[in-house]
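A single protein chain has been omitted from the complex, and every remaining protein chain is retained in its original position.
Labels run A, B and C following the written order; every chain starts at residue 1.
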Amino acid sequence: MNVNELNTSKTGLLFFDMLNVYYHGASEETKKKMKPVVDNAVRLLNAARKSGIPIFYAMANHRKDGNSRSITVTDTDMRLRPWPDGVCNPSIHGATEGSWEQKVIAEIEPKAEDYLIPKYRWSTFHQTYFDLALRSRGIDTIILSGGAVDVGVASTTYAARDLDYNVIIVRDACSNSHDDSMAAFMDTVFPRMARVRTTDQVLGMFRKQI
Amino acid sequence: MNVNELNTSKTGLLFFDMLNVYYHGASEETKKKMKPVVDNAVRLLNAARKSGIPIFYAMANHRKDGNSRSITVTDTDMRLRPWPDGVCNPSIHGATEGSWEQKVIAEIEPKAEDYLIPKYRWSTFHQTYFDLALRSRGIDTIILSGGAVDVGVASTTYAARDLDYNVIIVRDACSNSHDDSMAAFMDTVFPRMARVRTTDQVLGMFRKQI
Amino acid sequence: MNVNELNTSKTGLLFFDMLNVYYHGASEETKKKMKPVVDNAVRLLNAARKSGIPIFYAMANHRKDGNSRSITVTDTDMRLRPWPDGVCNPSIHGATEGSWEQKVIAEIEPKAEDYLIPKYRWSTFHQTYFDLALRSRGIDTIILSGGAVDVGVASTTYAARDLDYNVIIVRDACSNSHDDSMAAFMDTVFPRMARVRTTDQVLGMFRKQI
Partner (left out) sequence: MNVNELNTSKTGLLFFDMLNVYYHGASEETKKKMKPVVDNAVRLLNAARKSGIPIFYAMANHRKDGNSRSITVTDTDMRLRPWPDGVCNPSIHGATEGSWEQKVIAEIEPKAEDYLIPKYRWSTFHQTYFDLALRSRGIDTIILSGGAVDVGVASTTYAARDLDYNVIIVRDACSNSHDDSMAAFMDTVFPRMARVRTTDQVLGMFRKQI
């Protein structure tokens, strides 16, 4: 297959964790950094709706009581800070089910016919119905926008690759807290397991179809 | 839990793709670069056997006819070279079932009681019996040595994390072709989802148990 | 392990498809037949709440547009009627997301702390978060009430068995449309892969704990 081709009738658009907690509820600095990413997500959404491409929203979803959360031992917390006295003690995640924090940002608001994929772990595929939703519509290619790149986007892409899905990572519609891992994924890791493109390039692929 | 503790009775040691094709069958330059990694793998193996820790070998396993291989569209081949004329055309993998290339290197030769995990995709968990083998022995912690870090080691670690396994990445017993992604994983990505340690540190953790 | 023992701290109670569509929305004949099953489900629920056993509700969950539904070829429809002219043509399922039909019956109404498991296929484990919810609470035993026995209860029990969960089928808290398969499962199939008990027997097992 040619790497510049796209069959939009077999393509889905996935927004990963584009939730209030990570944007409208974040610091001014984060918001400023995220703004162009959100703008590109909006452009992708509008173009996808016009092309009849199904839209999926992966959403972190956690219980208020903290049950069901991941409890593995890590060297640091999610901000790369080592645990005080070496005692691994993850806090309960902010995106609890039904809260404002857990809602998709209004800029790319889901419609009734879109797919909401609540999830309890990092990968969009992990114990969710994402795979069956894709397969029963004949989708074999996933366009991916969101963040964090080195957490859920990477986890989803590794899983998608092993499940034989083609993935297109939209570089300027993705966000990450760490520049070194963002660059390593986009330049060195993803090109061997997926395609890495800009929003402009993806919109160009859509237009070729029409 | 304290990040310096290890319960060896709940721990398994996983060697990822330590196969002839990637070492004895590789270029002199690669062999030279891999040598200290293999030496550390041997040290881990000996210490694990002494401590009664079960040993698992993840092994790429492919059909000669190329069926069952991954067929997703990527920007480049596995050496980061763009496809000629943009035509994605992956070759058949060298580690075909039963070949010399696919065998575990003699330095860390498996014994009859060890676990061989043939696999067709990157993650050691993907459509293999690794998870049930671990759970039915009560193992919740995986010590990981091998390569490539940004391919199968990363893929396995993301999957392990979502399945609630604790992972200890043995930095100097792992290999990778690309320095930027190696550094990003070890410094920025893995510490938030696992523990990153040297061979010496892991051997120290084993000794504390005795 | 002794087959009459139960560790309630490692036990969960699962109600399978106890939804309006299958009871309050069903024919008078079905309602009459189901009434004692519902009564026993209520007794199980009350006893489980008293013992601090977590409650899970598996709920058929379907899209109004029929996407995501199963589309396999079968000899008959769900009532065992061959397809007219041999053309397999499954209708869209009544339990669409958010509808009255899809809600759990009021008799065993879920509380905020209970687990709702929406599902698109028969098995409660298939592409749902049921497994991770169980494991992260240390649950290894599932008490199962609901119907249909030869559809979702069987499917869930086969999957649970392969995932190493102990299952206790509560015979008089389960329903089925067909007497031959109900008897075969309870007498011949389930005893080799699970335990089959009455509501009274299960309540007795709970009491032994206190």
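Just so it is clear, a contact is a pair of C-beta atoms (placed from the backbone, for glycine too) under 8 Å apart; a residue touches a chain by one contact, two chains touch by 3 or more.
Computed from a predicted structure; not experimentally measured.
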Filtering C:173, C:189 or C:203 for touch with the omitted chain leaves C:189
Residue positions on chain B contacting the omitted chain are 65, 67-71, 113, 119-121, 126-133, 136-137
Note that chain C touches the absent chain at residues 1-4, 70-78, 80, 83, 85-88, 121-123, 126, 141, 150-151, 154-155, 158-159, 161-167, 178, 180-181, 183-185, 187-196
Contacts from chain A to the absent chain lie at residues 132, 135-136, 164
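One rule holds for everything that comes next: only the chains that are shown with their structure count from here on.
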Fit chain B to chain C (C-alpha, same chain sequence): the rotation, rounded to steps of 5 degrees, is 180
Expressed in whole Å, how far the mean CA point of chain B lies from that of chain C is 40
Dist(centroid_CA(chain A), centroid_CA(chain B)) in Å evaluates to 26
Multi-chain touching residues of chain B, meaning two or more other chains, are 164
